[in-house]
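Here it is, the structure, as structure tokens.
Of the protein chains in this complex, one is absent; all others appear in place.
Just so it is clear, A and B label the chains in written order, and each chain counts residues from 1 on its own.
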Amino acid sequence: MNEPLIFERGAPGRRGAALPEDDLPRDVGGPEIEPALCRRGLAGLPELSELEVVRHFTRLSQWNFSIATNFYPLGSCTMKYNPIINEWAARLAGNTQIHPLWPDVLTQGALALLFELEGMLAAVSGMDAVTLTPAAGAQGEFVGIKMIRALHECSGDPRETVLIPASAHGTNPASSALCGYRVVEVPTGDDGLLHLDDVRPLLDRGVAAIMITNPNTLGLFEREIREIAAAVHGAGGLVYIDGANLNALAGVSRPGDMGADVLHINLHKTFSTPHGGGGPGAGPVCVKKILEPFLPLPRVVPGDGGFRLVDEAPLSIGRVRTFQGNYGILVRAYTFMLGLGGDGITRMTERAVLNANYLRRRLEGGLEIAFPEPCLHECVFSDQSFAATGVKTLDVAKRLLDYGMHAPTIYFPLVVSGALMIEPTETESRETLDGFADVLGRILEEARSDPERVKTAPHSTRVRRLDETRAARKPVLRWRPAVPAGDGTALREPAPSPGES
Amino acid sequence: MEFPEDLKYTREHEWVSVEGKVATIGITDHAQHQLGDVVFVELPAVGDRLEKADAFGVVESTKAVSDIYAPVSGEVVEVNDDLPDNPELINEDPYGDGWIVKVTLGDPTDLDDLLSADEYRAYVEESAAE
Partner (left out) sequence: MDFTPHTDADVQAMLAAIGVERIADLFRQIPEGLRLASGLDIPPGLSEPDLRARVAALASRNRSETLSFLGAGAYPHFIPAAVDALASRSEFATAYTPYQPEVSQGTLQAIFEFQSISSILLGTELANASMYDGASAAAEAVLMALRIRGAKARGRVLVARSLHPSVRATIATYADRLEGVSLVEVGYDAQGRIALEEGTPGSASDGQGEAGEVLCVVVGYPNFFGVVEDLPRIVAWARARGALVVTSTLEPLALGLLTPPGALDVDIATAEGQGLGLPMSYGGPGVGLLGARERFLRSLPGRLVGETVDVEGKRGFVLTLSTREQHIRRERATSNICTNHSLCALAVTVYVSLLGPEGLADLARLNARKARYAVAQLGGAGLSERFGGPYFNECVLRGPDVVARWDRLVRRGIVAGLPLGRFYPELDDCLLVCATDVHRRADIDRLATAWRSAGTA
């Protein structure tokens, strides 16, 4: 069944929404807006009835995989169940119908929620203070590195470089560059871990910080983290921990105890807020006391029997958002954490690690594990067990789609050949894990007996493999209004250039 | 994989051919193969000065981005105007129609430390084995 673009549906003059009544007197006075600043129309916007809109988006939704319908063993993404109770909480009128700039006396519930959430995140991370404003992990990284920079500048020495392992997520170097730092790559050992002996030679008075993901992107716990942190501190640098893999640690181990000065947490990973097809998420940042003065604005501060939102702090790095953060997402994470409680959070982590280790056992027969050490909440396999068939990791990923399962994270980390990074999370049942292992076994068998079938997968999805080269060479990034030709057939022509009407 | 004998090569996978005072530069068959389908090329302007070993342009595929480094110093006298609309030329004919820039060769000794076809081939095979 085909579903055209929304612009290709409907008819001129059709409208889907009935507007609020205009109950004002006809003449309300007031200034005219200059004609040059008044729009001459919104040509091109869709004109549909409500039913047409409902059908269009309902149909589109049916073309998606989602956690609600499919298993997503995506390493480092922590695609766990997004509880429906969170959605209920976020939609309470008390949470949606409140303005961010209202006087604090009108939003004490929201401020209390934010304060309590900060407390829970501080407890999980073992840190002293939290900001909930960053919109995502990447923005959290930017805020964290910016604070590090601010601290160094306060001491009169901004420093120049940030040490980052080669296996790190791309946002790490991008965030550092955004803060004006040069990136120095730290080699990973043959065992997949960071070693003090590899870090020490890189430590000089120019190093502002080291960014470490723990467990790292191979799913392995960085055993030497305390020693490395101590060495970096000894050289006057700070330690940033990327909390993307917190689902392996929450309730069992705390980054604050590992020497972290600052870390970000991805609420849309560890704390169950929905991915939404790409966002919104939230990336709170937790810091030790030493960085607290630099936290972005605004801050939630207790006092006078309630809470206040404070938007002045002399050393703060300033604002990164229009308002205080993705409140609707924070409500979801709060609801999740409150519902689980301390015991539930520990159980969450234990079962995430249990599931990953069980799945690893089931898969090890057919796939080659990248590093022999026990894994935590995710494990990484290479393409070595099937490379000889000519089938690539990408092909295996695409064939999984035919079986109704989303592919794992592939080709990351870059240090593993044809990497498949698999993270089941704690909300999947044993049957689902067995099912995935069986399917993967079947695909590996196909790779040997009928490789073409795998190489040309997927076969049964809504669309098959898409021409990404064409999309990049001749980008078509929007629909353009059609201009009817003289004989009534509609032609596609480019939208009028700016300056024309 | 092609390694034309009459060209010189760099370890960053560029090739150079010299005719009189003009050096033509492009990227090798190995490079285009590694990159995949080229979707975009960032070219310098005619008149720009290239310094040996500095990056002077960018080649992009759908999944990777690569700087292009100058094997020799010189002033750009021509850029391949076909590339913006037809970046696939780099994939289809990396040593011919997929050439990238032509520069006036400032110092012929710049060519001395470049690799011969055999040396480059050996280098590529050695790197693949690692």
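Structure notes:
Heads up, the rule we're going with is that contacts are C-beta pairs under 8 Å (C-beta built on N, C-alpha and C of every residue); 3 or more make two chains touch, one makes a residue touch a chain.
As the structure is a computational prediction, the values presented were derived from the model and not from experiment.
Among A:Asp23, A:Asp190 or A:Asp304, the one in contact with the hidden chain is A:Asp23. Among A:Ala112, A:Leu196, A:Ala230 or A:Val415, only A:Ala112 touches the chain that is left out of the view.
Only one of the listed residues, A:Arg205, A:Lys289 or A:Arg319, touches the absent chain: A:Arg319. Counting over the whole complex, chain B has residues 39-40, 42, 60-65 touching the chain that is not drawn.
Keep in mind that, in the parts below, only the chains that are shown with their structure count from here on.
The distance from the centre of chain A to the centre of chain B, each centre being the mean of the chain's C-alpha atoms, comes to 38 Å. Those residues of chain A that touch chain B in the complex are listed here as 468-469, 471-473. The residues of chain B lying in touch with chain A in their complex are 36-37, 39-40, 60, 62, 87-88.
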